[in-house]
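Just one protein chain is left out here, and the rest sit where they should.
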Amino acid sequence: MAAMHERPFDLLNKAVGQQVLIRLKNGTDMRGKVQSFDVHMNIVLENCEELEETGSVRTKLGTILLRGGNILFISPA
Amino acid sequence: MAAMHERPFDLLNKAVGQQVLIRLKNGTDMRGKVQSFDVHMNIVLENCEELEETGSVRTKLGTILLRGGNILFISPA
Amino acid sequence: MAAMHERPFDLLNKAVGQQVLIRLKNGTDMRGKVQSFDVHMNIVLENCEELEETGSVRTKLGTILLRGGNILFISPA
Amino acid sequence: MAAMHERPFDLLNKAVGQQVLIRLKNGTDMRGKVQSFDVHMNIVLENCEELEETGSVRTKLGTILLRGGNILFISPA
Amino acid sequence: MAAMHERPFDLLNKAVGQQVLIRLKNGTDMRGKVQSFDVHMNIVLENCEELEETGSVRTKLGTILLRGGNILFISPA
Amino acid sequence: MAAMHERPFDLLNKAVGQQVLIRLKNGTDMRGKVQSFDVHMNIVLENCEELEETGSVRTKLGTILLRGGNILFISPA
Partner (left out) sequence: MAAMHERPFDLLNKAVGQQVLIRLKNGTDMRGKVQSFDVHMNIVLENCEELEETGSVRTKLGTILLRGGNILFISPA
């Protein structure tokens, strides 16, 4: 068995100040820079963009506070 | 790793007395001035307007108490 | 930052004895006089009416106890 | 501000031994006499009838234990 | 106000060893003999049958452990 | 009233090392041997097979950790 030196929230912690892609449960993809997060995975994203399925920008949303319960996954961009 | 000086609810705290756009889980966009909020993200919005997809006003709702569980994201307008 | 002197439930507290409009998660609008509420936003409404989308009355329901979890927003009428 | 002398569960307490109409989240209407309830709004209804949209009886269910989480609202009949 | 001498789970307690009809949130009706239950309304049913809408037996399931969260109502058969 | 000597999780406890059929909330049937479970009804199934509605095997999944929240019922096979 491999030792586990990290925990999932470490990924979020390292992502502060970095760009991430977030896929929501409703299928929408958002891209933005993580400013802060909390234990519920509520996240403040700066320069957040809602993406088309093709990956191109549909809407520029600016800064948003995203409720963690809507998130499917988060990926460092 | 960047230091995190803020927490997501700080965005809401700064938004008191300011206009925000709120997207609901059901896809509806609401715009109004934040009067108060609590830890469940229940929010009282003044002069709240329900928006068309085009961004124009569909209905003027006045003051509303919005249950936090319905929120997808909140964005300072 | 603006100071927050109120909390969302203050709106409900002031609404006791007053008429409110409640939009449910399923899209239905209800109108009635708030008799009481609790921390789960369970609300007793007197003379409650279920409304058509046009705002006209579909059904007179009398007094009801509405489970808070079904509420999208509450607005003083 | 009006004083609130009652709490929502007082309505249920007064309804014990009385007939109520219960609308479920799935849109079904049930009618029956409240025998008992608990803090989750689980309710035992005697002589419970599932109603058609017209209000006529679709099925006689007898005594049922209804899980509170399925309830939209309860109304003294 | 009528006195409430019983609580909803008393109905389940009396049903141990007896046949019940259980309607699930997904609309399915199950019939079986209650062997045991817990505070989450998880229930073990013996000789459990899944019913057609007509009330005839669709499938004999034998003994099952049903998760309480799927239950709409339980009725002594 | 019949005495209740068992609790629902006793069925799971007896099923360790045995084959069970599990119906999921999404309607899928899985069959496999219970290796372990926890209080959330998370279950590890060995030699797990996803079944067609006819009961024939659609996919062999091997060992899986199934999240309890997805379960409708569990039946000793």
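In order of appearance the chains are A, B, C, D, E and F, and numbering begins at 1 in each one.
Convention: a residue touches a chain if its C-beta (ideal position, glycine included) is under 8 Å from a C-beta of that chain, and two chains touch if they have at least 3 such contacts.
In this text, all values refer to a predicted model and were calculated from it rather than measured experimentally.
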{"item": "Absent-chain contact - pick from F:21, F:43 or F:74", "value": "F:43"}
{"item": "Chain F, residues in touch with the chain not shown (by the definition above)", "value": "13-14, 16-18, 24, 26, 35-38, 42-44, 48, 61-67, 69-70"}
{"item": "Those residues of chain A which, in the complete complex, touch the missing chain", "value": "1-4, 6-12, 25, 41, 68-69, 71-76"}
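To be clear about the criterion, only the chains that are shown with their structure count from here on.
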{"item": "Chain centre separation (chain C, chain D; CA means) in Å", "value": "19"}
{"item": "Length of the line joining the C-alpha centres of chain C and chain E, rounded to whole Å", "value": "34"}
{"item": "Centre distance in Å when chain B and chain F are each reduced to the mean of their C-alpha atoms", "value": "43"}
{"item": "Where chain C touches two or more other chains, by residue", "value": "69"}
{"item": "Contact graph of the chains (line, ring, star, complete, other)", "value": "line"}
{"item": "Chains that touch, pairwise", "value": "A-B, B-C, C-D, D-E, E-F"}
